[in-house]
Structure formats: C-alpha cells, structure tokens
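Got a structure for you, written out below as structure tokens; questions coming shortly.
A single protein chain has been omitted from the complex, and every remaining protein chain is retained in its original position.
Chain naming follows the written order as A and B, and within any one chain the residues start at number 1.
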Amino acid sequence: MHAPDGFLGLGTAVATGAISFGVVGASLRMARTRLADRQIPLTGVSAAFIFAAQLVNFPVAAGTTGHLLGGALAAILLGPTVGALVVTVVVVVQALVFADGGLSALGYNTLNMAIVTSFGGYAAFVAVRKILPRNASGVATAAGLAAGISVVLASMALSIEWLFGATAPVSFDTVFAAMVGVHLLIGVGEGVITGLLVASVLAARPDLVYGARHLDPAALRGRASLSTRGLVIAALAVTLVVGTIVSQFAGSDPDGLERVAEDLELTADQAGDARGPFADYAVDGLDNEQLSLAIAAGAGIVIVGAIGYGLVATRREPSAV
Amino acid sequence: MTSSAHELAIDVRDLEHGYPDGSSALDGLSLQVRPGERVALLGPNGAGKTTLALHLNGILLAQHGSVTIDGLPVVEPNLAEVRRRLQLVFAKADDQLFMPTVRDDVAFGPANHGMRGADLDAAVDGALAAAGAAALAKRAPHHLSTGEKRRAALATVLAMNPGTLVLDEPTAGLDPAGRNELVALLKTLPQTLVVITHDIPFALQLCHRSVIIDEGRSWADAPTADLLADRATLGRHRLALPFGFDPNVLAQATSIDRSR
Partner (left out) sequence: MGAEHSHALFHHGHSPVHHLPAHTKLVGTLVFVAAVAVTPRQELWAFAVYAAVAVFAMAVARLPVRFVARRALLVLPFLGVAALVPFIGGGETTDVMGLALSTEGLWAASGIVCKALLGTAASIVLAGTTEQADLVRGLARLRVPPLLVMITATMLRYLETVAGELRRARTAMQSRGHNPRWLWQATPLANSAGATFVRSYERGERVHHAMAARGFTGTPPDLNPQPAAGRHWIRAIALPGITVAVAIAALAS
C-alpha cells in the first residue's frame, strides 16, 4: 500500500499531509502524558517489532505469501494514539531510509496506513468486543475482525483520496471496487494473523494488551480457544457477504446503482455541475455521479467516525500503567 | 572515591523481594562491601543475584529491608545521586546499548547530566579508552560481537565516573583470551567492584573475597581461595569447579592478587 511520489495530485498530497500532521501532533500531545520516560524505549522497541512484523511473509494460499500492515495490531497492543505514532514512525522511516513509499506521498501514506488503520481499527475493535464474551477468545476474535476491517477502511480512504486527487483517467467506481475488493482478501490474512498473535500475547502477558486492560485478569487466564481454520472460514464468509454488497453498489452493476439512486431520490440529470473540488478524472467515468459521490461520502463518514470513535474510546478508558 | 573511609560502599540489610507473579527472589539478604573492594557473588541459576543487582541502583526498590550506597539510602528522592555513584553493567549488553552508535551511547549518560562540548568529548574518549573500546566508537551496537558489546557497555558506565561498578556475568560468551583481557582491564580500574559470575576461575583471578548467594540469601562470605577449597559448601549450592581445576594448586602456582 506504500504509494509512490506523484500517485495522487498535489492538492490531495498537501491536504492529507495537513490532516496527518494535525492528527499525529494531537496524538503526540495525548501520548506525552502516557509516554513518561519509561514509555519512550518501550514505544521505540515496539515500533521495531511492528516494522519487523511487516517484513515477515505469512502463507496465504497454495504457497503464496502476504505480509502484515500492523496498524490495528499496534493500536490493540499499545493503544490507538501510541499505535498511530508507532506506525507513523515506521511509514516515515520506510520512505526516508528504505525508499519504500514516496516522500511527497507521506501525507496520504501516513493517513491511510497509520491513522486510519490505528484509530479505525481500534474503533472497530471496541465495537466488536462489546458483543463478544469478555475473555481471551473474545478479545482475540475482536482483534482479528478489527484488523481485517482496518485494512478495508484504509483501502476506502485511498479510494476517496483518489476522488479528489486522481492522476489518471480511471473512475472512482473502478478504483473503489478494485481497492476494496483486493483489500477484503488482504484483510482476511491481516485479521487471522492479528487474532492469533493477540491470542498468544494474551496467553503469555495479558497485561501487555492495551485493548484488554478493562478485563478481569482471571477471565483472561485461560488460553484463547481459537480454531484457526474456523477463523479463516468465518473471515472468508464475512468477506463474501461484504464483497457482494460492494459489487452491488460499485461500477459493474448499474441496475443496483439506479435502484438505490431512485430510493435516494437522486436523478441522473442533477449530476454534472456538482463536481466542485473533485478530480475530473475520477468523476468523468462514473455511471451515476451523485450515487457514487454518496457512496464516497458514506465511506468517508464511516472512516472519520471511526477515527473519532477511536479517539474518544481511548480517552474514556482508564489509562494504562 | 567519593565516600569517606568509614562509610560502606554498599550496605544491604535484610533485603526481601517478591516479583508480582508471587515468586520470592530475595529472602532476607544482607551484604556489606567496603570502598575499593572487589567482591564476587557466586550462586546457582535463580539464586537472586540479578535481582539484588537491580536493587543496588534503584531499578527495584526495597520492599522490606534497606539498601544504602555510600551512606545514601536507595529511595526515590535519592535515585539520581545513587546512580551517579553506582553503575550496573547488565548481563545482556544489547539492552544497554540503545543509541545508534557506540559513541552516542557512551555520551548519553554524561549528556543527561548536563555535560556538553569539549568536556563531553573528553569524558567519552576517556571512557572508551579505559574500556578498550576506542576503536568501536563509530560502530553501530547491533553489529558488534559479544565481547565488543561487553566492552562498549563497560565504556557507557565508566563514562558516568561511578565510585562503584556492579557487573552481571561479565564473562558470559567471551572467548578465553577475551576473558583474560577483561580481568586485566578490570584490575586497572580504581572502582569498587561487585561481579556476579558463574565463572569460578574468573572470581579467583579478580576478587579476593566471594559471597555465595542461594535462595535469596547469602550463605558464605570468605576469601575466594578459602571458599573454593570448601567443597562441601560449594556442593550444597550447586557450585561445581571446572574439570581439572584445583584452587589450592593454582593459588600457589600463580600470583593471585590478594591485596583487594
């Protein structure tokens, strides 16, 4: 997901840069109270762990491999503000030292890979955790689902940025469908690995899992009973359902689009003048401009809401250590 | 050094420590070290030696009993001063070398105490030379060998110019030549030394006095040569001499330093 220089337009690069700068600055201020002198080396070494975990290839299917993004994992283990800082440092160092991801692309890369995954992932974690049993299995499953969702949220964020900063004649619909489609599958891997990893940390040192601090240590004691195969099948089932819904909305199925358009009382004639800040490219190829924009807005609201919820959830929970 | 003659460099009395998981690591341990002494702490795995060391510069604070360094109680308000007087070299040097280069790492301590510019450079160069690590200054710590890491870690604490040094298993992972170099190097240091070690010949070479620690208490405190001759006591505390090693023969054959 490391976008290179010039992938999105200049305005989008600057705007996402400003947003990232603001959120990272706020995280830094929020974290400073938690990042007592003790936390600095802990955060640095944890960042090394997240970076190293991204380098590990895990098996996906028939010998092909994938690797972790780690944003939700960092947020669940360290808390979303520290998690976002950790992944930001990783993304910046990858651009600066490893030439992985462009320096002028840092704004959107940080936003998508660090901020959306950490806060969005943590919000999903808190939401899912509420309906699951308050034990190790519940926390690990919530972590897995949240990690999968975080990857999809990141791909949605990149699609929305494309709507504003498209640099090629490829429509938002196409990008959205392709990005979300691919990342649904990537999310399965991310979710399974994250869930298993959190389960193993819970078994050894439950006190190190930020997202499980509210739980009674006694309830966490038993090892999470996760069936890996069950987890994979459940994740694939969720993916299938979500994938079907997405494909109903985006690009390829104009019938579905029109039906929803009618429900929303939008007509095709109204489209056309409402482009405003959007990149011409991304809007030109749309079958139904207003509906697509509505989808984009919906996804945008979900992402912003998730980031906000993640922030609020952090503040509300009792502080660690 | 900084302490007056009648003060003990280290004074530990009835120290007890239990870890959060319930395991008791120290159980009424007492230990006194006079300024300028070199003392070896011997004992089996899990005896509580490292836990004791962590109390000496306040990484762990006494739950029961007391720890005093140069007459200063090791309690929260005194920690900064205690740490100027006593420095610890960890068993795992990797955790002690956290800066990007060895030089930065050696400078870290003095810089935290406000040293800058030429003073800082002089302190760093002096410490690197004393530890035999001058050639390592520009290297990245994670690319060093075990022995090099040890020397770099020693330089980082020497730069703090402490009166007392505590070394946890300083010879682990060193080749025999490196081990002998370390003995020679440590003998040149003016500091009060406490070495925790499983390397009995090393204790004999370096320290006149040894203390046996087991199950969180001290069981024997005597001249190293005498202690090593007492096979029964050694056996009770899982201390075995290396094959072919006879401390009596050795003590006569070589001129073991009996001055400290």
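The rule is simple: contacts are C-beta pairs under 8 Å (C-beta built on N, C-alpha and C of every residue); 3 or more make two chains touch, one makes a residue touch a chain.
Owing to the predicted nature of the structure, the values given are computational and were not obtained by experimental measurement.
**Student:** Would you mind spotting which of B:26, B:40, B:107 or B:174 touches the chain that isn't drawn?
**Tutor:** Within the whole complex, the residue contacting the unshown chain is B:107.
**Student:** In the full complex, which bits of chain B touch the chain not displayed? Write them out.
**Tutor:** Looking at chain B, the ones touching the missing chain are residues 54, 57, 59, 79-80, 83-84, 87-88, 90, 92, 94-96, 98-101, 104, 107-109, 111-113, 116, 120, 140-142, 156-157, 160.
**Student:** Name every residue on chain A in touch with the hidden partner chain.
**Tutor:** Per the touch rule, chain A residues meeting the hidden chain are 3-7, 10, 13, 28, 31-32, 35-38, 40-49, 51-56, 58-63, 67, 77, 85-86, 89-90, 92-93, 95-100, 102-105, 167-170, 174, 188-189, 192-193, 196-201, 203-205, 208, 228-229, 231-232, 281, 284-285.
Definition applied: only the chains that are shown with their structure count from here on.
**Student:** Find the geometric centre of each of chain A and chain B from their Cα atoms only, then give the gap between the two centres in Å, rounded to an integer.
**Tutor:** That gives a centre separation of 48 Å.
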